[in-house]
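Below is the structure I would like to discuss, written out as structure tokens.
Note that one protein chain is taken out, while the other chains of the complex remain in position.
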Amino acid sequence: MENFQMRTDLALEARESITEADSELRGVRVEEYDLEEEDIHVTKVMIDTKNAAKAMGKPMGIYVTMEAPAMVEPDDGYHREISCCLAQEILELLPGAEQEQSILVVGLGNREVTADALGPQVVDNLFITRHIVKEYGKAAYNCERMNQISALEPGVMAKTGMETAEIVKGVVAETEPDALIVIDALAARSTKRLNRTIQITNTGIQPGSGVGNHRNALTQESLGVPVIAIGIPTVVDAATIVNDALEKLLEEEKSLAGARFKERQKLSFAELNNMYMTGKDIDAVIKRVSFTVSEGINIAIGENLMA
Amino acid sequence: MENFQMRTDLALEARESITEADSELRGVRVEEYDLEEEDIHVTKVMIDTKNAAKAMGKPMGIYVTMEAPAMVEPDDGYHREISCCLAQEILELLPGAEQEQSILVVGLGNREVTADALGPQVVDNLFITRHIVKEYGKAAYNCERMNQISALEPGVMAKTGMETAEIVKGVVAETEPDALIVIDALAARSTKRLNRTIQITNTGIQPGSGVGNHRNALTQESLGVPVIAIGIPTVVDAATIVNDALEKLLEEEKSLAGARFKERQKLSFAELNNMYMTGKDIDAVIKRVSFTVSEGINIAIGENLMA
Amino acid sequence: MENFQMRTDLALEARESITEADSELRGVRVEEYDLEEEDIHVTKVMIDTKNAAKAMGKPMGIYVTMEAPAMVEPDDGYHREISCCLAQEILELLPGAEQEQSILVVGLGNREVTADALGPQVVDNLFITRHIVKEYGKAAYNCERMNQISALEPGVMAKTGMETAEIVKGVVAETEPDALIVIDALAARSTKRLNRTIQITNTGIQPGSGVGNHRNALTQESLGVPVIAIGIPTVVDAATIVNDALEKLLEEEKSLAGARFKERQKLSFAELNNMYMTGKDIDAVIKRVSFTVSEGINIAIGENLMA
Partner (left out) sequence: MENFQMRTDLALEARESITEADSELRGVRVEEYDLEEEDIHVTKVMIDTKNAAKAMGKPMGIYVTMEAPAMVEPDDGYHREISCCLAQEILELLPGAEQEQSILVVGLGNREVTADALGPQVVDNLFITRHIVKEYGKAAYNCERMNQISALEPGVMAKTGMETAEIVKGVVAETEPDALIVIDALAARSTKRLNRTIQITNTGIQPGSGVGNHRNALTQESLGVPVIAIGIPTVVDAATIVNDALEKLLEEEKSLAGARFKERQKLSFAELNNMYMTGKDIDAVIKRVSFTVSEGINIAIGENLMA
């Protein structure tokens, strides 16, 4: 498996794919707890060393995963209990959250592709305050503290001709926020995590393998301010799922292993390249979970500051 | 394999899946020709008998498949050459096309799910005339002949609470068109046909296995007027593609056959049920091919009637 | 003013435009009350006789107007207090609301024109149950009573080539609901009522002058089942507002009256025909009030039936 690029964005899955022998990996700490009333299972993976980062294929930092099975179900209040838990986790990862801040929320993805529209739809429901505070002061909200919230939907390269990172860097340099919150739809390895898991991390967004200083990264290193990334797996990479199915088969049928299998695998990849798999009700799901996330952000940095 | 429901909407693929021994199937005629300048390969499958319909898993009728590899590529004129070819095929299948007619175009699918938005997007670009002709006569268009074109986007059951067929039947009974053209996104068995194949058939739409008089059918039998269905495969069913990959593997590794395999297959189906696979640029593709189809319809029944 | 078509959809405004002398008009009863905590002023105009209907330019029936100034303001809970009040008024006008019913909600208007998108956006947020109850019975909702809710977005004639009434009639005949709730954006005479008034009436929708049996009406008379219409004024007719401004001027400057004025008025109408006036933040307003209305309907006929 060494040379095979793991096609997952979830740190939880990266960890699961490590074999038993690695399970006590040095430099990786794991904490887990349940919010029983809300039926949410929280896992925190802390990658503390460069070696651990390399082994995990994920940069050093904190990865919080909230598994909330209820999130896929319709709910009158858009699962406010999940939004509240998300708000709590955001505040723990956001440096200086106890002071007034200027926060730029970036909604990544493509509004026109349903499964990739999480970022744009989250941005649609945010409580935007920066222009009001700048024009009238926080008195406009009749409160003593008010964060300045701004939001950006940079679009995708096929439509802008620009890297997302170029657009975000330029806007950060010009508007000088204290921190970024970046929202993106993720790819999971397994269909069972789709749309019911939220990952929050303080490592930002690392395109591709995720280790190293990539020119397209949205990280504290590249932008100069803390970057909290919030993601929900909404798709499964098509090549991954076929590969996983074949591999399960192989585990039982040792006779198939070897060169022929690897060749076949590459063939299936060629055909499935640039394809993804998602659920038939993805429009209703994205509408719902985007609201849960935007409310989480509103609670964390918007509304709860009102006197 | 007898009891395994073929999950494909393309008659061409249904035929391909028939083994060599069946290839000279009685009651099925096949014609093929190339439009060389336009780089379009046309296959006509004519299913003439009930027995052949049963063997093919498709109702009796004519299935025209246009394979046009250029369709996935951007083009200034939205591939007008493909639209013209499509118009020709529509006119051949549409009874009474030489007379003035009232035609209702129905755009099936879900506008909010990109890969399923073909029908609604085709309807967006049609040249609608029925209300003008009814109000002012065809003189409004300064021509001697003018079809009355109307269009309906019935939506999907999860959002309407009604079967598509209920809505269409009601509107047909009230507005009494001479014929229907129904547009839908299809599922292909193979990724290589995605977005580059147009199927036109005079059998209408048959949900599920496609044989028999289903309450949800949109057919001449259920609606009382001819129904031409136009479809483009935009997705691959997720379970199908995994199944196909496994099967190829099996062909070479006979040892794996038997009970264990079938069980595993069912497991993978349970997980992949209600999932589909599509390309990452599906928004640009749907925008383009929907225009090609709507222009084909406009040429066939709209614009070419102008004096 | 007799021959001048009043261009307003609000019964409240129709009544206001009647002069002092007419104010005790026979056959018209008016009730008013305030919901103080919710800051909602409710006016019920009951037109009981044909003569009164003629004088008012509105068909016989009950017109409830809820004036809720808070509705234009953002609110975390989408003004649930207004939704609750709306639900109450719907239930009072809906015959047989105490029994299980099948109700079709029709969202009129054009999704692509922001100020006219109220109906389509209300339909987007409804709790649709008909298909579930028909397939699995009300047991699916774990309750003893469950209305069957269905919804239709018929679109506008320029895009369908069909009258809205044709589409609705066909779907009603095929799916046989017990009652209709029809949602539409209205035109007000005055900008001060925009987006903060909800009108609920049991007279359905009467295009044009509103009296008589019009072929495009959506009424109990034309459809055979009760029709509750819910409307919110989102635009002011451009010609109306210019006319009103001129008239105010005239009241004080008697010298201007007479033939010349009327001629000028017609000129301004020619230019302003087919134009409307609306606010610059109409997108945010429609998004918000459509949610308030859909929640009102959900409370009235959807959710409150759960055991």
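Read from first to last, the chains carry the letters A, B and C; within each, the first residue is number 1.
In the analysis below, contacts are C-beta pairs under 8 Å (C-beta built on N, C-alpha and C of every residue); 3 or more make two chains touch, one makes a residue touch a chain.
Treat the numbers as computed from the prediction; the structure is a model and nothing was measured.
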Practice prompt. Kindly state which of the options C:Ala70, C:Val113 or C:Val225 is in contact with the chain not pictured.
Written response: C:Val113
Response to the item:
Checked against the full complex, the residue among A:Ser150, A:Thr197 or A:Ser294 that touches the missing chain is A:Ser150
Practice prompt. Go through subunit A and note every residue touching the omitted chain.
Written response: 123-124, 128-132, 148-153, 155, 157-163, 166-167, 169-175
Item to complete: Extract the touching residues of subunit C with respect to the undisplayed chain.
Response: 110, 112-114, 158, 191-192, 236, 238, 241-242, 245-246, 248-249, 252-253, 255-256, 260, 264, 268, 271-272, 274-284
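Please note the rule applied: only the chains that are shown with their structure count from here on.
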Item to complete: Report the inter-chain centroid distance for subunit B and subunit C in whole angstrom, where each centroid is the mean of the CA atoms.
Response: 39
Worksheet item: What is the distance in Å between the mean C-alpha positions of subunit A and subunit B?
Response: 37
Worksheet entry | Computed distance of Cα centres, subunit C from subunit A, in Å | 43
Worksheet item: Could you say which residues in subunit C touch two or more other chains, in rising order?
Response: none
